[in-house]
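Removed: one protein chain of the complex. Kept in place: all other protein chains.
Then we have subunit A:
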Amino acid sequence: MGRKRNQRKSSHRGAPLSSHHSSQRSSLPPITMPPFKDEHILLIAPGSQMTLAQLGLPETFTPARFRFPTRMFPAEKKGEYEPYRVHERRQEIKVNNRTDTPKPDVEMKDTEAAAAESTPATGTPAKTDENVQNDVESTKTVEEVFYEEDLASDEGAIYPIANGRIVDWPCFFALLTHIYNTLSPPFHTPILLIGQPVWSARDREAITQFVFEKFKAPAFSLMDSALAACYGYGTATATVVDVGKGKVDVTAVTDFAVNEHGRGIALEGCGGDAMTDRLVELLGPKGFTREMCEQLKRSNITEILPPGTPLPGSSATARQSTNPAAAASTGGLDGDESAPRGPGDGTQTGIEGDNGDEDEGVLDVAAIVSGNPTEYLANVEKEKTSSKKGAVDPKGARLPNSKKEKASFQFEEFVQLEGEKATAHGARQYIRHTRDIEVSVERFLLTSPRSKVGNRLTGGILEDIATQIHHTILAVPDATKRSELWDSLIIVGCGSKVKGFTQALLATITQKFILSPSATIFTSEIPSNFTTPLPTGANTPAPMGQPGPMYHPAAHGVNPLLVAATHNNPGMPGTPSMDPSMVSHYRSTGHSQTPTSVKTLKLPEYFPDFKDQGNSNAPGASSGSAGGNPGASGTSQGGHGMEEAVFLGAQMAAKVVFVIDQGLSKGYMSRVEYNESGPSAIHEYIL
């Protein structure tokens, strides 16, 4: 088989190229591998809930143009899948009655901003069925079978990805195919897929094989989502915390290399669902459904307060100086208001409402933790509430949300019309109901530890995440990088959209892990680089020319000694005491403890489109409305509004890998290489 391949290849290689080149460029792709063009790059970023996709790189990078819910529905034939729920309806009809499938009159659950674009396209496959059906049976007056797409329903859906893991391969591939067909790229389209950290090497090979053999892609690159986030932020070194639906990934990236050891992969019970679960636990007895809790979580009245902040209405606005986590950790806490534990450690997921706050990102955690948290937050809140829509109750209109004991949010639901009217048309119709629901302080407790879950003893998900970050950074072998990692947190993922998530996480880290000054003050012996940022260009946005990991790190201004330390080849015969490699050894051990500080990275400000996506509380709106915070929040908030930095990074990486670098640095695997070495060679190219 190998021989055959080679023959074919060589014959092509020998083919004259120049003659076709100019004439065919416009219509057909030329015969050599021409450079890839911006508009022919396919990006796909699968997530447990939503898969983002886009064909082509726009002038200035925008949030993903297409959002596909990561789910498929079993088609009638076993082993095949449909993007929407198709159900069968039998009806006596007269001849030639075109099915009239009115679209539901509301915006669909999962299609958000992109609904308008994606819906027509995604609708097609099943439509065809209908038409065929109609054509065939149009002459008779018989019982006719209608296949109709139920765009709003997720009944019977199969979610191929759970907690980042691919649990249903055929379904996952069907989803990829659906996305590919919907975007229908030309042949000469390289594909960049963002990979979940939890995917094993074999998983990646399987995907590689699928992409090359099914899509016939000329080039393919599989990029780790944590690395993509770094590209999005234009930094070579960062700690990426990806708060997803059911899991959290914590990754230390140094010099564009992912540190696999000690990486926190798919921590379960820490994602957005965990926060919803907690709300359900608290509010369920009060008659809240899960959907209500989900929307509450995404509403702008829900907020994670930094540990130690008193809950409004708790007797005394007196500051609750004890650490809520402590109380929480006893395990016996129920969501009982009389003993507010403070929202302690919470991670939240969910969309944050609109806080028009310009720079929440620069919240000074130290001020919160050591200073007067209430006051400080109140100030911040004051600014935020100014533009609030749903949540203001008249009396407390002036109070910041975190001070109000009660607040209400608008609950939206779709109710299916069951009446004759609906059935007459043979299509399901939905009507949108909205109503206001009032909630008490439970809305601040969504990250407090759950009382029922018996298998963990931690003080809530924020603490779990903080511990994982600590573990992950400590596991980075290059100790000199650790303090920089602490100072470069990137928080992405829709789970981090709950208001106050980032601040509360930083506060949790601060009170558990930050070293006191006296522990570091004596470090005279070896120069520590604690507060001196290394000249890595970490905060310098370098959008286009951003060298990928395929560049030698020395190329972008990393301290050459560091490079020597980390990339030193030890092969040199040892002159023991003078062994040059020993130098690096000294460097890494002569180091002090971390962290002395913890910060989130600022994200680049030159992608305005990433800052203002619309927001909505609509069910299913989870990922699209990411940018929820209109305006600047995205800019400075280090987490809020930029939870899709991964996709921004994917665009940057695609530009670098496919257009600028053109494969010189092994940024992608071409089909030629695939044919020669097979899927397992993808590991040499994985970014």
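Here is the rule we go by: a residue touches a chain if its C-beta (ideal position, glycine included) is under 8 Å from a C-beta of that chain, and two chains touch if they have at least 3 such contacts; residues count from 1.
In this section, contacts and distances are computed from a predicted model.
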{"item": "Per UniProt, the name of the complex member that is left out, chosen from \"peptide chain release factor N(5)-glutamine methyltransferase\", \"Actin-related protein 4\", \"Signal recognition particle receptor subunit beta\" or \"Centromere protein Chl4/mis15/CENP-N\"", "value": "\"Actin-related protein 4\""}
{"item": "Contact residue for the chain not shown (choose from A:Ser200, A:Thr289 or A:Thr434)", "value": "A:Ser200"}
{"item": "Contact partner of the left-out chain, one of A:Phe172, A:Phe288 or A:Phe501", "value": "A:Phe172"}
{"item": "Which residue of A:Leu43, A:Leu192, A:Leu267 or A:Val498 touches the chain not shown here", "value": "A:Leu267"}
{"item": "Footprint left on subunit A by the chain that the document does not show", "value": "1-2, 5, 8-9, 12-13, 15, 28-31, 33, 77-79, 169-170, 172-174, 187-188, 200-203, 206-207, 209-210, 212-214, 216, 218, 260-264, 267, 307, 322-323, 325-326, 329-332, 454-459, 463-464, 467-468, 470-471, 474-475, 477-479, 511-513, 515-525, 565-571, 573-577, 579-586, 588-593, 671-672, 674-675, 677-680, 683"}
